[in-house]
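This report concerns only the one structure given below.
All protein chains but one are shown in place.
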Amino acid sequence: MAQKLNVALIGYKFMGKAHSNAFRQAPVFFDLDAEPVMKVLVGREEAGVKAAAAKLGWESYATDYREVVSRPDIDVVDIVTGNTSHAEIAIAAARAGKHVFCEKPLAMSVSEAREMVQAVEQAGVKHCVNFNYRKLPAIQLAKRLIDEGAIGRIFHWRSVYLQDWIVDPDFPLVWRLKKEDAGSGALGDLAAHSIDLAHFLVGDITAVSGLMETFIKERPIATSMSGLEATASQERGPVTVDDGTLFLARFSNGAIGTFEATRFAPGHRNGNIFEINGSEGSLAFNVERLNELQFYSRRDAGHVQGFRTISVTEGGEHRWVDAWWPAGHIIGWEHSFTHQVVDFIEAITQDKPATPDFRDGLKAQLVLDAVERSAASGQWVTIG
Amino acid sequence: MAQKLNVALIGYKFMGKAHSNAFRQAPVFFDLDAEPVMKVLVGREEAGVKAAAAKLGWESYATDYREVVSRPDIDVVDIVTGNTSHAEIAIAAARAGKHVFCEKPLAMSVSEAREMVQAVEQAGVKHCVNFNYRKLPAIQLAKRLIDEGAIGRIFHWRSVYLQDWIVDPDFPLVWRLKKEDAGSGALGDLAAHSIDLAHFLVGDITAVSGLMETFIKERPIATSMSGLEATASQERGPVTVDDGTLFLARFSNGAIGTFEATRFAPGHRNGNIFEINGSEGSLAFNVERLNELQFYSRRDAGHVQGFRTISVTEGGEHRWVDAWWPAGHIIGWEHSFTHQVVDFIEAITQDKPATPDFRDGLKAQLVLDAVERSAASGQWVTIG
Amino acid sequence: MAQKLNVALIGYKFMGKAHSNAFRQAPVFFDLDAEPVMKVLVGREEAGVKAAAAKLGWESYATDYREVVSRPDIDVVDIVTGNTSHAEIAIAAARAGKHVFCEKPLAMSVSEAREMVQAVEQAGVKHCVNFNYRKLPAIQLAKRLIDEGAIGRIFHWRSVYLQDWIVDPDFPLVWRLKKEDAGSGALGDLAAHSIDLAHFLVGDITAVSGLMETFIKERPIATSMSGLEATASQERGPVTVDDGTLFLARFSNGAIGTFEATRFAPGHRNGNIFEINGSEGSLAFNVERLNELQFYSRRDAGHVQGFRTISVTEGGEHRWVDAWWPAGHIIGWEHSFTHQVVDFIEAITQDKPATPDFRDGLKAQLVLDAVERSAASGQWVTIG
Partner (left out) sequence: MAQKLNVALIGYKFMGKAHSNAFRQAPVFFDLDAEPVMKVLVGREEAGVKAAAAKLGWESYATDYREVVSRPDIDVVDIVTGNTSHAEIAIAAARAGKHVFCEKPLAMSVSEAREMVQAVEQAGVKHCVNFNYRKLPAIQLAKRLIDEGAIGRIFHWRSVYLQDWIVDPDFPLVWRLKKEDAGSGALGDLAAHSIDLAHFLVGDITAVSGLMETFIKERPIATSMSGLEATASQERGPVTVDDGTLFLARFSNGAIGTFEATRFAPGHRNGNIFEINGSEGSLAFNVERLNELQFYSRRDAGHVQGFRTISVTEGGEHRWVDAWWPAGHIIGWEHSFTHQVVDFIEAITQDKPATPDFRDGLKAQLVLDAVERSAASGQWVTIG
């Protein structure tokens, strides 16, 4: 592992912690062709970024991303800032010739996403949008089974992404609940993941009919915030994003689907759940039990057909798990980020496209945009 | 139990067997104010109806429903014929002053359903549409919890009704796959149940956006049929109903919902499944585990919140189960029909409305109709 | 179905209701070679038995079983009295040449059971002990899979039978808690079922090491009782049976096992649960989800191995279910009794042994006895 890849991480909150962990763990558990070096952590607020850099294991810190992305010693720029600055930073990094790793959703709009794709492609750098759930062993197994034809022709996609952290009407008006900061609510935060998984596993979405709803119209204004925590003031302000979004979809291959994303589903902390039905079988998954995949095969003998719960932890059988622990010793949510980093480094060292890349990010953005337009117009909206 | 209620059952296939069982079991397990007498079974084909009457426990049989519904000794007419004749028979029975019990879906169209409602209301007879799932103890518990406010203000309804019996493209073109016989496919057969449960548990549906799809366009023509079984010929004919239907919905109380009904979900034999999320908690149900209800309460202490699996089999706590077996000794699907009969008899003897009645059947029909129109037009359709 | 079999049922409480239902339903749902006629219900208390006979569908009633078992028009004697009178009645019935159907546990002791076996064998009548769980479709599927070699050589049996109806220390001292009436507590009531299932599925038990415990030593004396319900008095009396029993076992084929039966497992209403592990796979079952069987096969491809949940409701694939409803329309606990009746009638009409028969009842009794002796002595006890 002679080669080194110097990484700059822009942003250091919840996602900064997760990405830092991925860069720290990847070289320990995997045999990489290049070693990621946690070179510099970037944030606008000096005290905060300094403390975070020390805590999270970065060699140094900086407060101006512009300087950092143009530093000649930086190879990779990883962007975990608020959604509003993804485009600006990614484009700057690409123009400076850096490989770009970006949190999802890729952008605030389709046009931003298009500019980002153009920038990275013109620069010829590697680019990746962190739809991290693709990088779970169970999702890889689902993909393999679909590619093997194990469930045949796909008829149905059915996904829900259920959370419950803002059911309390007194939960404060954090940035995720403001359109100007977040772009959208459950749609961009949650449904974006489902859309990417549907693209990965089923195929292209061609048309949608959507409905967006804000159940709690006003909330106490947040006065301070740390991670997902916030303190509420007496004053209230308007929630400007969707609390829940539903949509129907048609896929290019004839499949049909339903999508739901909500933060108003008590009992579901992070229920990224889907099921796929095909002519030969079915697959089902829930990220709260991310080490498991449900599989039903019509090819089993008639008297023993049933959904089986596969523990996707078997070395030699399931992707990436050899690197971790023996079978049945489950991995956690953050491991998906480590796998994403492993794949991204491999894309760089082997000069092949990263997955999912900015084009995948743009594809998701097109669907997000179509859902918003459909919800506004009450019409089906065609994509692409 | 001095009073007797003489029953005529029109039709004797799958549903005839289930209704006969209900009339036979109801007086044995429940203390009724009136005893249902299984007087006459009616069918057009004499040999068939004669054999069925003997097998299913009917005192006699007849081949012409018109004669039977006008017999002075008949009190109740129960209709389990094909959907095309529900209206005709129900209206005749009502005009003859009989109480009418009718299988779902109530009718082939909204106008038929309206005529049926008018007929029974003008006649002043009791009327019931057999959305039997309402009469499961678990559904009654769900209703009670909602009425008690246990889940608060409802935000989300999410239902799927998943079956898989026609996934094989060589499964023959039975009557359920022909529009002229069945009215619709998964929509009227399966989604109708979900719609009624949503009406019962959440409230009125006010608008829908639907999508209907037929995955297998042609099938071998069926040459003979017995129950759900059929023999296929070499010739093929067009499937004229939906294999799967999806729709989004808005409710009058502000809740939003998704509905799906399909016969193309391998691994699900009869997955009538729903979840409801409210401001105080959630409920979830699957008819394949019909003795259980999932309940999540935000009022539980913070460290012990979680979906609980309630065994809805506790005498003294859960409706109807006292009549059967001790706790944990589960009941089956057919028991819902017995409960429906018990309730219908009580409506007659106590002169109160049956539930669900023809107005509920009409309400469901309005939604079915709206979904079809929405799927055809690509527009949202408003109901009522 | 020219032949008729006239049945006398001795006893009419909880089990009387279940057996009556079985005799009533069997000829309706199954094609039998002989029709069971519900001739006479027998009980010592006239008012009670008279009302029960009318309610449960018996043609007549009687108060002296001795007269009834010698009546020439009676073909089958079904015994659901308290455990103390099983032997006496069964022997009398056998001597009178009647086929005998008897609730479990067969007897109060091994010697009683031996006499019963001798009586029925000498009389040459058909005999059956109602370990009804054998007659669930899921258990039949388990047996078939084992016989097919689907789980290979069996290593482990692991069963628990968990109930919770007497956890409250103020629950009164009903007959089931008195040794003179019940013989034993959780052991004979619950573990007896597990033992029979182990005999059926795994093989003969050859040695046991047991432990029996009574957690609540005294309870309020019961003053009246109806079914499982009872009223408590102020006075307390000693509980003389086991609240919970545990034992280890060795099987003749080299397998080893654990058994537990308790009425002190809150949350389990009727948790008759077991798992079997063999060289090729595993099976798991819980009677509270009696329509399902869990099956794991080591012969599945390595990447898709997992416990599958089989819905044992598939006509053509699973035993008895053709007679009931379409796939996924689940049956209840009482259906096992109907299947037992169907099998018993077939044993009579086809002149073949019933299963499980009194020899199976005796085999279970030998194990119950060995467990009691082991618990008393603190030693392993060998059987047979």
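Each chain carries a letter (A, B and C) given by its place in the written order, and its residues are counted from 1.
Simple rule for what comes next: a residue touches a chain if its C-beta (ideal position, glycine included) is under 8 Å from a C-beta of that chain, and two chains touch if they have at least 3 such contacts.
Quick caveat: nothing in here was measured; it's all calculated off a predicted structure.
Residue A:24 is the one among A:24, A:95, A:114 or A:236 that touches the chain missing from this view.
Contact with the chain that does not appear here is found for just one residue of C:221, C:248 or C:383, C:248. Residues of subunit A that touch the chain left out of view are 14, 18, 20-21, 24, 28, 55-57, 163, 165, 227-228, 268-271, 287-291, 311, 313-314, 324-335. By the touch definition given at the top, subunit B reaches the unshown chain through residues 141, 144-145, 150, 292, 295-297, 300, 302-311, 314, 316-318. Those residues of subunit C that touch the chain absent from the view are 151, 155-156, 158, 160, 162, 164, 167, 169, 209-211, 213, 215, 243-244, 246-248, 250, 254, 256-258, 260, 262, 264-268, 275, 277-282, 296, 298, 305-307, 378-380.
The rule is short, and it goes like this: only the chains that are shown with their structure count from here on.
Using the average of C-alpha coordinates as each chain's centre, A ends up farthest from subunit C. Put simply, the C-alpha centre of subunit A and that of subunit B have 41 angstrom between them. Subunit A and subunit C have centres, each the mean of its CA atoms, that are 54 Å apart. Annotation: 35 Å between the Cα-based centres of subunit B and subunit C. Among the residues of subunit A, those touching two or more other chains are numbered 296, 305-307.
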